[in-house]
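Apart from one protein chain that is not included, each protein chain of the complex appears where it belongs.
Going by the order they are written in, the chains are A and B; count residues from 1 in each one.
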Amino acid sequence: MEELDGNAAAGMLSEVFALELTAARGRCDGCGNIAAVGEARVFVDSPGLVVRCRNCESVLLVLVRGDGRYWLGVQGLTWLELAAT
Amino acid sequence: MAGAAVLGRLTWRLAEVAGVVAQTMRTRTLVLEIDGWSGHRAGQHVDIRLTAEDGYQAERSYSIASGPDDPRLELTVERIDDGEVSPYLVDEVRQGDSFEVRGPIGGYFAWSPDDGGPLLLVAGGSGVVPLRSMLRARPRDVPAKLIYSARTHDDLIYRDELSALGDDVLLTLTREQREGVRAGRVDEDLLRDETFAPDEDPRVFVCGPTSFVESVASALVELGHAPERIRTERFGPTGR
Partner (left out) sequence: MSPVSRGFRGRSRSDAPRDRVPPGQYVTDDFPVLSAGPTPHTPLDEWTFTIAGEIDEPRRWTWDELRALPSEQITKDIHCVTKWSKLDSEWEGVSVDTLLDAVDTEAEHVVAFCDGGYTTNLPLDDVTGGKAWVAFAYGGEPLDPEHGGPARLLVPHLYFWKSAKWVRGLTLRVDDEPGFWERYGYHNYGDPWREQRYWGD
């Protein structure tokens, strides 16, 4: 089982986000930690992409891809700070 | 680069293998021609997708080894024992073959000259690949230091290219004693003695196996480097 970091999620996230996400900072709704998505703990060998807070391990974001549909869960993020340029 | 953060959807493009270059016993560089390739920032990666005859597909990510101004895209792949994709790329693929590529990907672990220096690069094993792209991208007036840790001398990738950089590169071997080459792990002492001090405010990039990245990043923070100046890319326990 590979535990990687947010860089490994970038490709799949680019399928649903127009803005680059790994440089974006997010606030973990579980512990309040603020960090770049690139620093998160990412599980790619999975039925879906699971992004977890490096500080408290709670789930920040889940992306499931199947037969032409995506399910995006972002409940674990209070917010994401995205740069437009 | 203006607009670097705005993507549009990345499409899968066909990459043709223009050449293969043996690097070490376990690694090989693939030189690719990609129709419609728009260029990249040093540190970024590509996803590749392979399709078997029965339609089965496998996807993997590989760091871009070439610099942004190099004429062709290069990927350096390490063979993982009983890997699904890397043995194919290292042992089977030949000139004229093609496969799908998507990219460039990544906005976090990336550097352009506009981002400034000095550049402190710390590589464990195949983690040297994206950092070599950064070294190729940096103008001569940006100070840079690469610390590159490998198991043995034979495991060192890009040996000639890196030795031409003289004191900008420090090699260290963890499983071999070899005359003229430093032995030992990348620890706080090495980082304190051989790299930029925190008050020089370097941009730091650390890449390699997960445990290597964690221990180096901790050591750098212990030495006083600001965590926001340190960017990391973990390749997992054995690399990809």
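FYI, a residue touches a chain if its C-beta (ideal position, glycine included) is under 8 Å from a C-beta of that chain, and two chains touch if they have at least 3 such contacts.
Source: prediction; values computed, not measured.
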Left-out chain, listing which of the shown chains it touches: A, B
Contact partner of the left-out chain, one of B:A58, B:L165 or B:A197: B:A58
Touch criterion as defined above, residue of A:A8, A:A36 or A:V62 at the omitted chain: A:V62
In chain A, positions touching the absent partner: 1, 3, 41, 43, 45-48, 50, 52, 57, 59, 62, 64, 66-67, 69-71, 73
Positions on chain B contacted by the hidden chain, ascending: 12, 14, 49-54, 56-58, 84-85, 88, 92-93, 97-100
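To be clear about the criterion, only the chains that are shown with their structure count from here on.
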Separation of mean Cα positions, chain B and chain A [Å, integer]: 22
Footprint of chain A on chain B - complex, ascending: 2-10, 45, 47, 59, 61, 102-103, 105-109, 210, 231-237
Chain A residues within the chain B interface of the complex: 2-8, 10-11, 14-15, 17-23, 36-39, 82-85
